[in-house]
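A protein chain is absent from this complex, but the other protein chains hold their places.
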Amino acid sequence: MNGGLDERALIGALSTGDLMPESAGAAIEEQRPPDASPSGSATRSPAAESVRGEGEFLEVSLGPHHPSTHGVFRVDVVLDGERVVRLKPVFGYLHRNHEKLGERGSYLAAMPYTDRLDYFCSLTNNWAYALAVEKLAGLEVPERAEYIRVIAAELTRVQNHACLIGFLLQEAGAMGTPIMYAFREREKVLDLFESLTGARMMCNYFRFGGCRCDLPPGWIEQCRRVVAELPRFLDEFENLLATNEILMARTQGVGVLSAALAVNAGVTGPNLRASGVNYDLRKADRYGIYDRFKFRVPLGAHGDVYDRYMIRVLEMRESVAILDQALAGIPEGPILNPRSRLRSFRPRAGEAYGRLEAPKGELGFYLISDGSGSPYRYRIRPPSFINLTVLEDLCVGRLLQDAIVILGGIDIVMGEVDR
Amino acid sequence: MSRGVRLVGLGIVKGLIETARNFIGSYRDPRRLVTVEYPEVRLPPVERARTFPMLVYDGADPEAGLRCVACKICEKECPPQCIYIEADRDARGRVLKRPRVFDVDCSVCMGCQICAEVCPFDAIKMNTEYELAVADRFGGLLLRKSQLVRSTEYHRTVHPQEAVEIDAQVAQARARAEAKARAGGGG
Partner (left out) sequence: MEPLDLIRERLGAAVPGAAIEVVPNPAVAEQSSLRVDPGHAVAVARVLRDEAFWQFDYCSNVTGVDWPEAILREPVRLRRLINGVEREVVSIVERRRPGCLEVVYHLYSMRLGHGPLILRQRTDNRVDQVRVASLTPVWRSAEFQEREVYDLFGVVFEGHPDLRRILMWEGFQDHPMRKDYVEPDDYEYEPTPHDDVLVKARRHYPVGGGG
């Protein structure tokens, strides 16, 4: 290092907490994470000059127009050579004030906007919103609709995880092969969505109390064909990458997230489970009919990027297991609660918070109703936004190339971060 | 799965075998060659595919056969408010049950299909045309009524199942109305 600089003291003074990647070995039983100590003005002013006064650091803005930042996302990085000294994410480039748009129209009018939150997983976004409204209004969902919801959600999860692995590898340098194989499978799933809902990505399919329309004839067979091919694809995908030395060298031991920090920082989804915390909302909350399906929840042991990658591969396999069971057990019946109304839907005053396990983490909707046709407060709890809380902790002290890989492993979509 | 590396390069070789399998397989297995050479080859649209709305008319005359009665429910329920309707009025200023103006701004339209879902008269349905690029950024995609109307024959080519069901319902309703008019007039 240059000039006898005490890296550790410097990092300790600059970061917003004293939770460092080196503390990753902390056991899961540790229950009292150290509080994030306020570091006063150091986090506000530009870092380099204020610390050393000599401008030895390089302050770089990574983004917002960048192929590896998962959308319009800027990261202000302060570098010492190639080592990250400080890292501040800056977002808001895709902020559309979705929460205010939700207050403007009716409850139904907000449903197409939820497609555009995490635009890879429109059906789980729809389900999360429908779940919150059903909780608010006390609507029950018929059984066939619940099965359709599970099938749609697990198909979404498979294509999301495959694409995420593709993106991670693309940013690590494998420019094209894994992502193309992932997108080839995604096309099959999107064809299924198109024949079911009419649109490939912006599905707008679930309604409050069920689904918009029933499965078209032949859809179950088409879905079974797609799901039957998935295990072979997953085997190939895993063979392609899982023991690849370059991937292992770049992701093992990189971006280690301790379980205690993950829980305290509100990290959810595969990132949390990669750190070893057994918390999957499909098992914890048992929303929908997930308690009828047998599936396992994979957990990671090391909390690094390689674990996050491997968790997603294993979760795809579990999703295929759920899909097999759901496709075998889907009953006949109505798909919409007869009490549900398309127009003039006025749930009574009150509030509700509904959440589910989206592919990126816990997606929640908090709705306050004042008895009128529009929500009074429409709040989205975005998993990608909150998972980014720990980005600085994971990247400080590592090289810039690791920061790119860590960002890829966290799995963010800017539509959800900024809303 | 071991985290160590036994023979350096073996993992990369395994990956390359998978890549070779996909490459050589794409010459033999159609499931591995998934590229559709657009625009020479176009994928056929599916039954439920949707892009932008269209107004359906029965019979041959777009003005007389238009199903829309200008009730403005679609305008009200449209989430991005991209529909603008003005009802026609007769010489004395009374409102007639047809639209004089029906504008859909396709640069704003999300294709969410809520207008088609709430229409009580099956007048507005979703089209599947997607090659709509224009050069004028500000008004080029503002489709007027004359550009939106499509016949039921067209509707049947685009959404066969849905069109057949709706045409049957419309014909039934019309037959019932005529029977009632005849019975009422005769009695």
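By letter and in written order, the chains are A and B; residue numbering begins at 1 in each of them.
Everything that follows uses one rule, which is that contacts are C-beta pairs under 8 Å (C-beta built on N, C-alpha and C of every residue); 3 or more make two chains touch, one makes a residue touch a chain.
Small disclaimer: the values here were computed from a predicted structure and weren't measured.
In the complete complex, the residue from B:Val56, B:Cys82 or B:Ile166 that touches the missing chain is B:Cys82. From the options A:Ser106, A:Asn264, A:Ser319 or A:Ser340, the residue with contact to the chain not on display is A:Asn264.
Checked against the full complex, the one of A:Met175, A:Ala228, A:Ala249 or A:Ala284 touching the unshown chain is A:Ala284. Annotation for chain A: contacts to the undisplayed chain at residues 16-17, 31-33, 35-39, 43-44, 91-92, 95, 97, 99-100, 135-138, 261, 263-267, 277, 279, 284, 347-353, 355, 362, 364, 366, 368-369, 377, 379, 381, 385-386, 388-390, 418. What chain B contributes to its contact with the hidden chain is residues 75, 81-84, 86, 100-105, 107-108, 138-139, 142, 144-146.
Note that in this section only the chains that are shown with their structure count from here on.
Interface residues of chain B, counted against chain A in their complex, comprise 1, 3, 5, 8-12, 14-15, 17-19, 21-22, 31, 34, 46-50, 73, 77-79, 110-114, 117-118, 126.
Chain A contributes residues 105-106, 108-113, 115, 177, 181, 184, 187, 191, 194-199, 202, 204, 212-213, 216, 229, 236, 239-248, 252, 306, 310, 342-343 to its touches with chain B in the complex.
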